[in-house]
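First the structure, in the form of structure tokens, and then the observations on it.
Heads up, one of the protein chains got dropped from this complex, but the rest are sitting where they should.
In order of appearance the chains are A and B, and numbering begins at 1 in each one.
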Amino acid sequence: MLKSLFTFITASLLLVGTAGAAETVKLALIDPLTGPMAGAGQPALEHLKFEAKRINANGGIAGKQLEIVGLDNKVNPQESLVQLQKAIDSGIQYVTQGNGSSVASALIGAVGKHNQRNPGKEVLYLNYAAVDPSFTNERCSFWHFRFDANADMKMNALTTYIAENKDIKKVYLINQDYSFGHAVSKAAREMLKEKRPDIEIVGNDFHPLAKVKDFTPYVSKIQSSGADAVISGNWGQDITLLVKAAAEFGLDAPFYTYYGASSGVVTQLGDKGVDRIYQINEYYGDFEDPEMAKRQVEMYKETGWDFYYLRLSTMLDMFKKAADKAGSTDPVKVAKAMEGLTLETTNGEVVMRAEDHQIQLPMFMSVMKDDMKYGAEGTDYNFHKVARIEREDVTLPTTCRMRRPK
Amino acid sequence: MSQDMSVPMQPSKSRTSLRGLVPWVVFAAVLLLLPVVFQGNSTAFTLLNVIGINIVFALSYNMLLGQGGMLSFGHAVFFGLGSYAAMHAMIAIDDASYAGEGFWAHVPVVGMPVIGMIAGGLVALVLGWPFCRRAGTAFAMITLGLGEMVAAAGQMFPSLFGGEAGIYGNRMVGPQWFGLELAQSDDVYWFMAFWTFVAVFAMWAFTRTPLGRMSNAVRDNPDRLQFIGYPPRNIRFMIFIASGSFGGLAGGMAAVNYEIITPEALGLIPSGLALLMAAVGGLGVFYGPIMGAIVVTLMNSMLSDYTDASILYVGLVFLSIVMFAPRGLGGGIEQVRVAWREGDLARRLPGWLSGALAVGLIIVGMVVLVEMLFQATHGDDEFAQVLGMEFDAAALWGWLTAAVLVVLGAVIKRATNKLREDQA
Partner (left out) sequence: MLEIVIFSTLNGILYGLLLFMLSSGLTLIFSMMGVLNFAHASFYMLGAYFAYTLGMHTGFWPALILAPLLVGGLGALVERFGLRRVHANGHVAELLFTFGLAYVIDELVQMVWGTVAVAYREPEYMREPLFTLFGTDYSIFRGVVILISILMFVALWYLLKKTRVGLMIRAALTHGEMVGHLGHNVPRLFMGVFGFGCALAGLAGVIGGPIMATEPGMAATLGPIVFVVVVVGGMGSLQGAFYASLLIGLIQTFFVAIDASVADLVNAMGANLDPYGELGRISLATLAPMTPFILLVLILIFRPRGLMGELEP
């Protein structure tokens, strides 16, 4: 055992030694890569690697080759800080993360403190999926950029869609009993009240996070409430099992979800999800753009994972554009160039808002369909566009008062 | 049944000579030397700080399991709540420092582990009494229930626990003691080294107190203890409080180190980690959990850089220690030490060396096997890489190599066992 200890230590020393040797710029993904949550981190890692090849073929980041480094954090905030330190020590100045607002909270704090305590060695944190609105409001930081719509923006888009659907009169809310679930529920209640005061909230349930094995009692409750639609921010098994139970008991109300298309859901639901599960996202399963459709097929062939995180591609493209504009990969310069940057994506123009570093983008409501040309996870099912919600209908004001370096 | 839950442990001999001081001098010297060795390597300091926290956490856990015979699945409750208390105190210090007055403005962040310790002890004091009636499975189950309930409560009350994002503070506030700015991980190291040393020494001293001795008695024979007039429940309760306090102390150290604490820290996973570290290191030897903490922390944080199967390896290491070396790493070292002291080392060394060789071969064989299996099923790279060599999961020779290594190891192991039997 002593020997392995020494190999670890010498290995970590070597890690430091190789820093900055070649003309590369490294981006570290700090996400769960092993353990029960690996199914959330691995596709992101593969997606980044896949897209890095395209970026590098097009000249790289400000002339440097982009290299993706995966660091496993087991979705544990404390472990993430250890991995962040490892990244910083090996000369990495860009980190990205998405799974878990707990981790994001730890990283925002740690990156901010690191940059304050080590001027000249700044690190940027590119957030691709942690959606707690506070990160671009009261806790906003110059060193943090969010490439995903935050939870409130998603609800804004979702309720805009529901508001236009006059058939919906009664809405049922079911969410996980923790800060995110409560934020979703609160936003839904407030926004629906404002946009469609006639809609009645017939239920507002919370269940413990990832503890419920049998959702049938909740489904009976929804059934008897006479709801026309269900809104849920559930993710992971909590959304799969919920919709599955609903399908089995013949509950016909549609489920408007945040994470209906996350990995594993399509496989497990199969035909039970068709026309029942909706998702609000910046992406949907079948691209109209032939170039993107081709990339989607290629990625599945190459990595075995679906092209789920369009925002990771957007993130790398914006990173490249900002670095090219700044003519440098210095994090401070890149961050300044990133502020207010626009990018033309396959779904239209997106903007990185300078005030709070929150991306502004159009969103899509999509629903699961059978017999799709490109099926998710090797099945025939995928999500198909139902409606486009424009950027102006997604955006929300911010309370951020950004402190910028001089 | 509680009787059966005991762990073999050698009777400790009390020595009052100066020789008893030697390990402490060595320990202090190592703590002082480490910064010289790792100068400028922040990753090493970060890991050392985590190791320090885990050493205290694992040792406090072993007060329950190794010394008191109480198997707990809820030890993270004390760690987490201690950490929360320290974090709330740190936030109070931050607020008070801006105002420049009030009690908290005079409290140094360096003292946070004390807050954690008080909180951990209080929680154990409030909750512990009904739990300590029985040791054994009943205790294991009730702590499991406690852990699940506290972890769920952690998510339900955001005002106290901060919700998913947790609560966070800044350690660079309040009065500075000993010139410790606590900005960088090498600065924090001194804080960690100090508290690790103090806590380890205090926990060792605890084993020498009458209560510490009694905790071994309640583990080995609670009935007899009852007969001679010490209700086992009282003893267990006091151990529970002591262990909870030190668990909280580790939590206080963590609060300063990470500057954030989230409700996950209360759950079953960190509780299992304490068990893992203590058992890998050895429950029967005082310094066992220290070794366990070092090994498990390094495996947790570094191994995943080299392989995607890192958690599997942690599990396999744990399983093989339980099966083949029930006294853990510490027990192995203790065996060598005793042999050396009794002048028996020369005779027994060949057997141990060939045993180690056998285990080494089996390990390498298994690693090759696991890596190839991983490549065959997940197939990221073309080859599985072990010790700089590449193995092709599609070709037969790789599998053969693995099999040969394992079989060779098993044969040597068998021969070694025979050798040892002959010696005995």
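One rule holds in what follows: a contact is a pair of C-beta atoms (placed from the backbone, for glycine too) under 8 Å apart; a residue touches a chain by one contact, two chains touch by 3 or more.
Just so it is clear, the structure is predicted and the values come from calculations on it, not from any experiment.
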Sole residue of B:Pro35, B:Pro108 or B:Pro326 that reaches the chain not shown, by the stated touch rule: B:Pro326
Per the touch definition above, residue among B:Ile311, B:Leu329 or B:Val406 touching the missing chain: B:Ile311
Of A:Glu67, A:Asp205, A:Asp330 or A:Glu355, the residue in touch with the unshown chain: A:Asp205
Among B:Ala28, B:Val126, B:Met149 or B:Val338, residue touching the chain not depicted: B:Met149
Those residues of subunit B which, in the complete complex, touch the missing chain: 1, 4-8, 65, 69, 71, 130-131, 133-134, 136-138, 140-142, 144-146, 148-149, 152, 156-159, 268, 272, 275, 279, 283, 309, 311-312, 314-316, 318-319, 322-323, 326, 373-374, 377-378
Residue ranges of subunit A at the interface with the undisplayed chain: 36-39, 42, 177, 186, 205-208, 210-214, 216-218, 220-221, 223-224, 237, 240-241, 244, 248-251, 263-264, 267-268, 270, 377, 379
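We take it that only the chains that are shown with their structure count from here on.
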Computed distance of Cα centres, subunit B from subunit A, in Å: 35
Residue numbers on subunit B that touch subunit A, as the complex places them: 41-44, 46-47, 50, 152, 155-156, 158, 162-166, 168, 170, 172, 183-185, 254, 258-260, 262-265, 269, 291, 294-295, 298, 300-306, 308-311, 329
Contacting residues of subunit A [partner subunit B, same complex]: 1, 4-5, 8-9, 11-13, 15-16, 33-35, 38, 71-72, 74-79, 81-83, 85-86, 88-90, 100-102, 104-106, 109-110, 113, 117-118, 132, 134, 177-180, 182, 208-209, 211
